[in-house]
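Below you will find the structure I want to go over with you.
All protein chains but one are shown at their positions in the complex.
For clarity, chains are labelled A, B and C in written order, and residue numbers in each chain start from 1.
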Amino acid sequence: MTLLSITDEKLRIFVRELFSKRVLFAPVKRNGYFEFSRLSNPEDIILNYTNTRLSPKRLFLPQRQLLFKYYPKKGVTQESEEHSNAVLFGVRPCDASALSVLDSILLKLPYKDNFYENRRRETIVISLSCIKPMAECFCNVFETGPIRGTGEDLTLTPVNKVFIVEVRTPRGMMIVEDFGKLFTEAGREILEEYKILIREAVNEMDRRLRIDKKKLIGLEKEIGEEFFQLNAQRCIECSICSFTCPVCYCFETEDFLEGDHYSRFRGWDTCVHPLFTKMASGLDPRSTKADRIYHRFCHKLSRIPLAFNTYGCVGCGRCVSLCPTGIDIKEVLEKWG
Amino acid sequence: MKKITVLLCTCGSTLLDNIDFNMVSRELSRNPLVKRIEVLDGICKSSIIKNLKLDAAERIVVAACSNRLLEAVFKSLLSFSNVEFVNIREHCAWACREREEATSKAIRLLNGGINKVVRSNPPQSSDCLGIVREAMVVGGGIAGVRCALDIANAGYRVYIIEKEPSIGGIMAQLDKTFPTLDCSICIEGPLLSEAGRNKNIVIIPNSEVVSVKGRVGDFRVLVKLNPTYVDPEKCNGCGECANVCPVYQPNKYDVDLKPVKAIYCPFAQAVPLKYVINKDHCIECGLCMSVCTRAAINLEDKPKMLELNVGAIVVAIGSDLFDPRHKPEYHYGEYDNVITNMEFERIICASGPTGGVLLRRDGKPAKRIAFIQCVGSRESAPGIEECSYYCCAASMKEARLILEHDRDAKVFIFYNELRAFGKGWEDLLYRRCLEDGIVFIRSRPSEIRRSPEGNLIVVYEDTLTSKRGELEVDMVILALGFKPSNRLAKLAAVLGVSVDSQGFIEETNAKFKPLETKVRGVYVAGTCHGPKDIVESAVEGSAAAALVISLFRGGNVRLSEIARILENKCAGCGKCILACQYDAIVREGDKVRVLESICNSCGACISSCPQEAISLGNWGIEQLASQISGMLSD
Amino acid sequence: MSSSEKELRRLARRLLETEVVQLVIGYEESEVGVRPCFIHKPQEAERLVWNPECRLNLARYLRDLKDSRVGVVMKGCDGRALVELIKENQVDRRNVFIIAVECNGVYKPLKYGSLRQERQISEYCKRCEVRLSPIRDYVIRSDGFAFNNASDNDEKPLNWLSIFRKCLRCMACIRSCPFCYCTECSIEGFKPALVHKLVDTMELFTFHLTRALHIVGRCVECGACESSCPVEIPLTRLYRELNQWFKENYNYIPGLSLEQAPPPLVFKERDRT
Partner (left out) sequence: MMAWKPKIIAFTCWCSNSGVDQAGFEGFKYPSNLVTLRVPCSAIVNPSLVIKAFEEGADAVLITACKPFELRRIAPSRITAARVSLLRRLLKTVGIEESRVRILWISSNEGEVFAKEVSEIVGEIEKLGPLDLRRKMLEQL
């Protein structure tokens, strides 16, 4: 596929155009951090950001979501949410890949998640390559970066004041055709520079951590391993790792009586919370902290690959950096990979 | 699914003008939990409730008048189902100016009630605790004996715990009682023997309470039986042993004025009439053993422990009299002829050491006698601040006794305020004293001196005339006030009851719960509750008995509204202990425990617990938060 | 390696060798920064470090280790928290060997995607006046680092309500707090009375205010909650306000002495109005 390019100024125009036609989610700066936010002004957009502290998963799987309402007299009503055409602009390749991981899990028949699907279908994802990856990242392990991920429709890579545009899906193609006059075919010089850049970024990442991820399947057999006991001692069972993870999708439902009807909501939950698997009888199949930590790693690195043929981790490094007690998934990768 | 019945009362149609009941019903019927709404005309009519055919498991919201009135109407429902009362009359219909306002307020109140009753837990049968229908009375003075007899006559077993060898207390030591001047032991003696005879009364003399565990209805009391060296089962009170005993000792009953043998019976009317040995004076010669035909004497006797299981406890251990040695200006113990009123009672008594003649220690008859009132009362240290209650009347009685024995005697009473407030006191005591020529001097004498002849000189200032004076008399009698004994403080600690600033046992409420203590099931009577006379002590004894009987008759103790610790939750942080104003929560191991008899159900603990590890009926966060959200929903 | 670090390792080694303790809790260096570590064997004592990255309050771990003898590295605030925990019957003083290290403040954590990359001392450390644990069995003086502790007093009032909205309710503040040892947290949503399991924006108000009320008069402002928080809610500032109220009314500062009992929260004559 041919690569296109777009200049800095024209990219600005592109963003403005998108903003006028669609709901635009893009990184903005707020209180010393970046976050994805629905833009109210296209000039707020930040393109040289590192990464957002919280993953963009919340745009597709909100922390609290209404599933249906039940009227004792009328029965169940499912109020379909209105989703206008949206664009998630400037997401990092790892987070974009997380969406494709979620796609493989949540859109797999027969248990398809309609709410996720609706939002996902209506949202075009445009990613922005990481040419200067952060220290915590290890996206190379799962081939989810640093230049291109797996879940985006368009990939933008900044090379010297222009952006190389790679069209990844037919939907991406559509966008490019819509704004055809802004994009030009990338020149040879730029492409050379682009190649060098890709190589350097990949090499840089490979120097940090390089493992054979196929071997991670073996984690399935390592329950009770001392490594998890040691980490469990340290773990304080907050759920920062799963709440900030772009992939973690576990949920909990709760019913509320609201006036004349009941509403069922769904919201985030996490396997590191001690009550997650506790049953009404008092039995808890994962009763110790070590069990829960093991489960989280094993689920991401071994069980999801076995069931869905993709990895449950994209190497964004949020859990590594935000964990108050320094529990490090990279240690698991090194030990078993 | 929890279904709710809402009963709306129009209060005999009077509320129809204030509240739009149709609107209220319509609003409430939107709630899927509400199964049935009934608009009733006067819910307080018993026929209406009967016709409703309410299910025992139902949750009911009653919207009518104040819960204080409704709870009486719904007595039968309260016991087995979840009922929530919503006040739409006083709090709503009668308090709002406009009909619309009242209607919307009623809906809000009702939504709160519905939300609360959804979350309520029905009372459990395990909330009721059984009662041991036996009582313990600590102290066998007039208050204790009166109390024990009244409980026993109602058909319940009573244990009297008495520290002395015989019951009777102070009253047994008195010569005459005021205001009628009749013989004290002649009135009390029959009462004591009645107690001894009563099959429901178990008198345990020479004993003391060591520890008390448990709660109202089920106290476990450990009693220590001090050795008397005579087996009470075998002793028949023949007195042969005392006849041969070679050792004399002062008798406490006679205020140490008249000696008895080391093996003795405290007084002739003692109950039980058994001999005891005072080991402090016994020389263990064994003569008594040799004459006792029933082999009742065992000089190797040891203390024994006894465990009693009782449902209620009455504290009636009395008080001590003030020790006049603490007032050195009166030289008691130093000057022979300064005596206490208790010593006087024994001296003037016909069976006393002098056979009823008022003699001085030097053998001369006392002709001029002075009484000093308020010794150890109505002052701060060393005495107590309260009035001794009895000593005005007692000294007037004693003055009259002196004159009855000797018409020529001259009696002076140094008083502060003369308090002749009781029935017959004014007439039978005060007026007759004036008629008999007894001289009342308003003064608290500053000193007693001794004249060279051995007479006493009372130095005083008459506060009516502001004149100083000195009065020479043969004898001074000190009218002593009450002082709580050390035993009282110890017993209060064992029972967990509180004492007031003077050291007497504190009642729950001075006005309407005067004999109930902080600990439920523990009552107080007599002078350990505060200074009082015989009549008042007997009244309190009977009154305490009534409380015990009503507890025993009342069926089971309901604990549904008492704070309970959920042990699997409690982390033992102790915040509840800090919050409890009644000291009803104690630490036990790494958890805490509620003393059920002390808990007042205020709920300060449940709101101080960070994790709701304490519950109190249906007043938890769950219920109240739910009620709040109902009240605020639109 | 600083000399205090050397002393710390030597001490930990000796404690384990002589079996004075079965376990030493301290901090170790790792690829992801300084983190708590649990040393069981004397030879592992070499892992211990001491620097301004040693952030988490280790008193938090002690209540889980009630029955073993533990040596623990404690900063001033950790020690204060331990004092309160002992008073609340959660830790047995006899089971703890306190290695008190002099603390000059810790750095703010550098978190994922943070714009700021220079090291900064934490706000709560600037306010701290207790650099050495009030109870201790061994004192290690600091030598290596010291920084300008001038506090910047121009603390602007915060818009707390919109700050609370950021909260993910991940429970990290509660889980890192030494005082949150309830067997069942009342604001966890397991038994939804105050807050529900699913996060609702309005309930975050109740969540944070209730938590503040639960730890007032115990909080030692160690900042464990604040530094763990993924969205950096300055919780310590909120708790400090309440502690201030406690101090004004009851003259009680948590964690300064084992003898001073926490005062009961009762009426004062001047609250009449």
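Everything below uses one rule, namely that a contact is a pair of C-beta atoms (placed from the backbone, for glycine too) under 8 Å apart; a residue touches a chain by one contact, two chains touch by 3 or more.
All values derive from a computational prediction rather than experimental measurement.
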item: Among shown chains, those touching the left-out chain; value: B, C
item: Hidden partner chain, touching residue among B:I4, B:L54, B:V73 or B:L109; value: B:L109
item: Identified contact with the non-displayed chain, of C:R47, C:R165 or C:K191; value: C:R165
item: Option touching the unshown chain, where B:S66, B:S290 or B:N486 are the choices; value: B:S66
item: Candidate in contact with the missing chain, chosen from C:D64, C:E155 or C:E241; value: C:E241
item: Touch list for chain B against the chain that is not drawn; value: 66-68, 87, 89-98, 101-102, 104-105, 108-109, 112, 506, 510, 561, 579, 581-582, 600-604, 606-608, 616-617, 619, 621, 624-625, 627-629, 631-634
item: Interface residues of chain C (partner: the chain not displayed); value: 157, 159-165, 186, 194, 201-206, 209-210, 212-213, 216, 238, 241-242, 245-246, 249, 264-269, 271-272
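Criterion: only the chains that are shown with their structure count from here on.
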item: Selected interface, A-B versus A-C, where C-beta contact pairs are more numerous; value: A-C
item: Mean-CA-position distance for chain C and chain B (Å); value: 51
item: Where chain A and chain B are represented by their mean Cα positions, the distance between them in whole Å; value: 74
item: Sites on chain A touched by chain B in the complex; value: 72, 257, 259-262
item: Residues on chain C engaged by chain B in the complex (per definition of touch); value: 88-90, 181-186, 191, 193-194, 214, 262-266
item: Chain B to chain C touching residues, read off their complex; value: 568-574, 578-579, 581, 587, 590, 608, 610-613, 620-622, 625-626
